[in-house]
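To start, the structure under review is shown below, and the notes come after it.
All protein chains but one are shown at their positions in the complex.
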Amino acid sequence: MIVVMKPDATAEQVDHMVAHIQSLGMSPQVLVGTQRTVIAAIGDERQGLAEVLEPGEGVDKVLPILAPYKRASSELTTERTVVKALGLSIGGVKIAAIAGPCSVESEAQIVGLAKTLKAMGATGLRGGAFKPRTSPYSFQGHKEDGLKMLATAREETGLAIVTEVMAPEHVPMVAKYADVLQIGARNMQNYQLLQAVGDSGKPALLKRGMSATIDEFLLAAEYILDRNNPNVILCERGIRTYEEHTRFTLPLATVPYLQDKSHLPVVVDPSHGTGKAKLVAPMSKAAIAAGADGLIIEVHDDPEHAMSDGSQTITPAAFAGLMAACKRVAEAVDRTM
Amino acid sequence: MIVVMKPDATAEQVDHMVAHIQSLGMSPQVLVGTQRTVIAAIGDERQGLAEVLEPGEGVDKVLPILAPYKRASSELTTERTVVKALGLSIGGVKIAAIAGPCSVESEAQIVGLAKTLKAMGATGLRGGAFKPRTSPYSFQGHKEDGLKMLATAREETGLAIVTEVMAPEHVPMVAKYADVLQIGARNMQNYQLLQAVGDSGKPALLKRGMSATIDEFLLAAEYILDRNNPNVILCERGIRTYEEHTRFTLPLATVPYLQDKSHLPVVVDPSHGTGKAKLVAPMSKAAIAAGADGLIIEVHDDPEHAMSDGSQTITPAAFAGLMAACKRVAEAVDRTM
Amino acid sequence: MIVVMKPDATAEQVDHMVAHIQSLGMSPQVLVGTQRTVIAAIGDERQGLAEVLEPGEGVDKVLPILAPYKRASSELTTERTVVKALGLSIGGVKIAAIAGPCSVESEAQIVGLAKTLKAMGATGLRGGAFKPRTSPYSFQGHKEDGLKMLATAREETGLAIVTEVMAPEHVPMVAKYADVLQIGARNMQNYQLLQAVGDSGKPALLKRGMSATIDEFLLAAEYILDRNNPNVILCERGIRTYEEHTRFTLPLATVPYLQDKSHLPVVVDPSHGTGKAKLVAPMSKAAIAAGADGLIIEVHDDPEHAMSDGSQTITPAAFAGLMAACKRVAEAVDRTM
Partner (left out) sequence: MIVVMKPDATAEQVDHMVAHIQSLGMSPQVLVGTQRTVIAAIGDERQGLAEVLEPGEGVDKVLPILAPYKRASSELTTERTVVKALGLSIGGVKIAAIAGPCSVESEAQIVGLAKTLKAMGATGLRGGAFKPRTSPYSFQGHKEDGLKMLATAREETGLAIVTEVMAPEHVPMVAKYADVLQIGARNMQNYQLLQAVGDSGKPALLKRGMSATIDEFLLAAEYILDRNNPNVILCERGIRTYEEHTRFTLPLATVPYLQDKSHLPVVVDPSHGTGKAKLVAPMSKAAIAAGADGLIIEVHDDPEHAMSDGSQTITPAAFAGLMAACKRVAEAVDRTM
């Protein structure tokens, strides 16, 4: 931690900060510059230390040196994590393809679609039973009935089920049916939920909050990892920016950046990331070229009549084309799909 | 709803959309322009209709006409809402001043501070017993013990207690002690929590999500209102932008804008909104001049040793100065404080 | 400057950076922490040094300590700047009120309006002769004829003329007629223009770029100051964010922040900052309460028929009301208007 004093900070203020840093168990070292004095605080830089030091008299700003996350960091865990659930494996050479409808609408729908997608190369099945909706007047999902339909689809196809859980008290129920518990972007900082998912022992697919920084994203993962659940998949799903021609802005540089800072696998959601069916295929290919460990894609037999998210959903036929195109790109970056 | 067809849309595609709109219970009207055909869909424009129409063949885009929220809207409820809890009243001529520490640290701390703040003109007491923290390694609050300390502070001062609730299952416990349930920015779209707070019947202080649009903010309020709980206070607490000199960007134009679109009262949080103690007073004055119905401010006897948020916390002495300054601005805009 | 080495940086890499820092005329000091080594580089921290050090082998990141601007900084120039042009004074106790149409449309229009505004208390007249327009098909301004009309309005009223200059080669012409040269948001980093305005010796009103940081804003001012032109007025006019209910997001915390970091006066443009006529008055009051040294406001006799920016333009009657309201707020913060 580097404490930068104001240009007019007094010797007393510097001394006070030195004592304060010592009282926190760190070792202070004072550097007198041409215009400013800075104090380096050497030792374990726990999260939140900056905000403790910043209100000090004569302090201008505090600059952290170490990353605030530990278990998610590639500094301490150097071996890359590979998350496995049934036949779904995320983080190895083979790129995962998780596909399915936004909402589970009926057993016939989800089972039929699962068979189709499996035949096309999907390795996981997504589908919402609990739907977080911006409006209380929108369709909220079939809840446990939806989960049962997903379980049936798994029985019929062997595909691992990836589905969202929205509240801590639902975790046991969702964990009973699902293979991977998805935490949605709106819940990335719902800490009770993160802990409950951590405690469930099930693999977690954690979506980046729509305005989360990388530190916040990895600290959210830390909440799960900290419950001794090592199976966390990070999912870049687009951030909110001033851009309005896409639903969100999908920043693919986060893929190699996260893979450098963390040992956790990273998947990309080009459906939410763009909000436009037409952009899903090019951004899927781009995600793979950037190094993504998997894709999660919304597919529906009849997007025009989907109960949610129709405009970003592609048809099975489009998905088949996307898979063929993505396989070629995967090979060009020494991966398989 | 206005459906804009692509320039090369066929007559069949237009006919198909006309039929689709009719099947949804709306009345379509086709307008043939010089370059485009557009179809106006007249009738009740439920939320989510745009996403149903957008994937249609030949459709370029869909433009909603009506606001997606109803109960929060000033169109249907023309009388302004005044929320009351003990002596705290938000939405009338008198501007509310809710003050207190980020975290409740001890009974002595919170009771002593409450007395001081009350004497200085505060009309509500804030203080966190459950703390949402970015890192699992940060102080998470004293939980129920903290709530009891807050209740003691109320007994001693008569100040209404405003405190955060973070999970649906905590609502009954928090509601037992608190007068106003605060929903934090990270939980603005935690729909189970919104509904649980709605069901509690307690007044709710709903913080704007850090990247929420106005529509999303008012739809979150709608989740509470829809449970027949009319006592919702909107709180602007700053949004995430590219600016880095403040913790968030505090957009005060939302105050008059929200007051125009909604009948709900609007308070401003200049502490989180700026993240810097020095900016709290000027932004408090600005919020009042912009028409805010209240302020919510972090105050601590010793910000340097606060357990959280020290850098944005002001001292009681600074709060006294702020109150005096704000009173003058309040009078200049025909309010009291 | 603090150079943070990677956790696995070698002793050779640290030595190399130490030598590199010395070769740049700075004095390096090595601090060995528990997990990282950091090197403090003591001495004059010129702008761009971080990007010179960052590519070094074994370097993780570089943290600047000093502000990159000098002449704009309140550290070196402690007396606040007051910019004067005719009767217009910006930076003292009296708050400036610069008003006028977006575009100068005709001599009758601008002279008539100037008289009206002067009577209502305006201390400066704004009006565009050169108009930067997003589209080549929009009205581009009356150019030199417009400048002459503005000069006539000054003759008739004594109001100082504030008008935009868009290209370095126009500076002499605009300087012939105008009292204050405005640099638009889109040109904030048009360095040739900044230098030409600096060389003109005329006071400059520099608008913040719509995605400029505070450092970039003050460095743009530095380009003017560096040509020995001390008369720079900073103008906050809103930034681009994800918000869509207003044209831009107007972040008033920049007013006290800029006044703390710099000695230059700060004015606010609530017309562009909101894009909505209805929000101009509340944000004008808020700007004054936040400590602004002036306002710049679009006024037109008939906004519905204005040649540009009608939706954010207020009528003279509304301006009169705004002035009366702002005077009261100004007094409440010990200013006059």
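Per-chain residue numbering starts at 1, and chain names A, B and C are given in the order in which the chains are listed.
In the analysis below, contacts are C-beta pairs under 8 Å (C-beta built on N, C-alpha and C of every residue); 3 or more make two chains touch, one makes a residue touch a chain.
Being a predicted model, the structure only gives us computed values, none of them experimental.
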item: Touching partners, among the displayed chains, of the absent chain; value: A, B, C
item: Sole contact to the chain not displayed, among C:M210, C:I233 or C:I296; value: C:M210
item: Contact residue for the chain not shown (choose from A:Q35, A:T77, A:Q140 or A:T249); value: A:T249
item: For subunit C, residues in touch with the removed chain; value: 20, 46-48, 50-52, 54-57, 68-69, 132-139, 166-169, 186-187, 189-192, 210-211, 215-216, 219, 222-223, 226, 240, 277, 303-306, 308-311, 313
item: Touching residues (missing chain, whole complex) on subunit B; value: 2, 4, 7, 29, 31-36, 38, 40, 42-44, 63, 65-66, 75, 240-242, 244
item: Residues in subunit A touching the chain absent from view; value: 211, 213-214, 239, 241-246, 249-257, 260, 273-274, 276, 278-279, 282-283, 285-291, 325, 328-329, 331-333
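Note that in this section only the chains that are shown with their structure count from here on.
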item: Copies subunit B and subunit C touch via same or different residues, half shared test; value: same
item: Inter-chain centre distance, subunit A versus subunit B - centres from mean C-alpha coordinates, in Å; value: 26
item: Subunit A-subunit C separation of Cα centroids, rounded to whole Å; value: 38
item: Separation of subunit B from subunit C, taking each centre as the mean of its C-alpha atoms, in whole Å; value: 31
item: Per-residue overlap in subunit C, given as positions that touch at least 2 other chains; value: 241-242, 244
